[in-house]
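Every protein chain of the complex appears in place save one, which is left out.
By written order: A and B. Residues from 1 in each chain.
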């Protein structure tokens, strides 16, 4: 590490390459850190579509010291949380939340206040309130003691790992795409050296954004990895009568309880006391390039979200229906991943705990699109149907893992 | 959460209601935070009795980032710790501690440095040094694995939870009562949504202060709760020959070791090597309104403290005699609660793990009074005797829970 005194004022408007302005807001390797900062299209003299990127440090309670980045692209307002693994807290449109949900956890919790192994590995629940949570990379899924005797805590460590870097890159050329990069590392001597260059991109004026993450195993040894993009939606999209579409060949319940709701998997109840959660495992189908799509929309079919991902990168899909009461957290998760939500030891025999070779990189590319009209929703549903190619999602009644036997 | 840049300078001298000045020093919902701040009666133009309220941020060691609030009311100086669940660190009079004790833990420890589940659930001991510690609310008592397989760590999580808000309210009208409120929340997705609005009040020139806490179960489901007000006193009140009085019908030892000291429960030894602790379970008696009283005073009977509480809110009382050596922590606890100090699983069968219904609120009101003369001490002891109404505290030799059998 090269130590230098903290950069007090930002003077780093240096071009990254010929066609972009790059701002380094955090870089632990050089002790670069900017506490509060803002840039706008006006300051840069860029374009007619107004945009701004702001970094704010939060204080008080359990969000003491948390950094957030708020990106307004003239259409959407996205809040990223570098301190929590570069997750996405929520997305607003016209000042109101369109993507995200209301968790009983209200603060954006600094991982310093979280003990992931508490409650037999459920500590992750103390901070879970984001729209997009990366679950990985050493492991993911439900907590449990792995075959080697180690407790694997719920959904891994990455979301509770502060980003080592924050870079904001704005293209010099129209349409001036905005990219926020952050390196989130799981580094433990003798155990893991899994480094993820997360990348969030959005173009001014557009209603979609992309994640283009690159996981690299910096170790000299092969390692296992798992990742789930735990993407969570509540009001205003989720409501009684909301529907989900996924291009998939097959759906099966996570457990026997979810089996009871299998036939109605595509529609949602309103807030329902005692519902808890029903979870489904899907096998996505894709086009020749591996691209596939899932869509969630409200009852009227004029508001929704689509998620495009690639099955060569993220071969399975979990749909998490948590339509319990509003206070309990009324939310559904659409969760492409390498793996389902079972504990790692149950997924190894299924081939869902892949290997990343020494030095190897894995790419994960997802695009989230906010659908703001019936036309946009219809078009997205049509795209799902195109991928289904006239076939139905086959309902399989037996869970992939028989949890009654394996515990 | 509405994000805005941190409020750098305090300009929030806004009236809460017609007759008070309110200052919001922390509010995580709006990212309001004031690092260092002070108000005085002079600045406010209030009254003849000098008072001041000061907020200070601590730095260094394990107290890095801890906020404290020091309230001087012209008679007492009380230090609250928002970062540690709005506990009371100590109370001074004429510049010297009158309430509080000397723990081997010297710093006011930021919960970020505490792992409550460490040492089989004894992590709480890494930060225990306050005069008043709230023990709750999801559970309280000694650590142990609950019937559902979850480790319940010593005395719960609330004292190691930073307050989400800090409000200082000073009445416009004489006697200008000072109130400090803080919301301390135990929020865990699917597990708990127990929100406590703590409130500390003191009137300029008086020798007493009150806690008026409101616990609300914000969840849509009923939940268990437990609370002990772990109130701890060492020198100068505690000394050889100090005495404790409690309006109670019955006292029994916590375990067989405490049984040996039962007959002498009311008097204290000096610092005694090898004493460790003797703990007693009392059943308080109260007046028609439920009010009851406990009193601790020094040997000479001219210095003491009384604690008034309500048995409809806090039906049981623990007296913790820890008259071990000075370095080990020479201290006694007077601890009204919903529960004794046994692990939760042993208190359920006793009816000491109450339910808080969905949406319900529970109130807890206590008044601590510093007794600075023989007359004040005598009067307080008389009040205890009045409640006893000529009856003695009956000594029961069998512990309520037979720990030799239940482990």
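Quick note on the criterion: contacts are C-beta pairs under 8 Å (C-beta built on N, C-alpha and C of every residue); 3 or more make two chains touch, one makes a residue touch a chain.
All values derive from a computational prediction rather than experimental measurement.
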- line: Of the candidates B:26, B:73 or B:110, the residue in contact with the absent chain is B:110
Field: From A:77, A:90 or A:115, residue that would touch the chain that is not displayed
entry: A:115
Residue, one of A:61, A:104, A:127 or A:162, that touches the chain absent here: A:162
Task: Among A:43, A:187 or A:397, single out the residue that touches the unshown chain.
output: A:187
Field: Missing-partner contacts on chain A, residue numbers
entry: 1, 3-6, 26-29, 31-33, 65, 111-112, 115-117, 149-151, 161-166, 185, 187-193, 218-221
- prompt: What residue numbers in chain B mark contact with the hidden partner chain?
  reply: 36, 56-65, 68, 70, 79, 89, 103-108, 110, 112-113, 115, 117-120, 122, 125-126, 128-129, 273, 276, 324-329
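Operating definition for what follows: only the chains that are shown with their structure count from here on.
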- prompt: Approximately how many whole Å separate the CA-defined centres of chain A and chain B?
  reply: 41
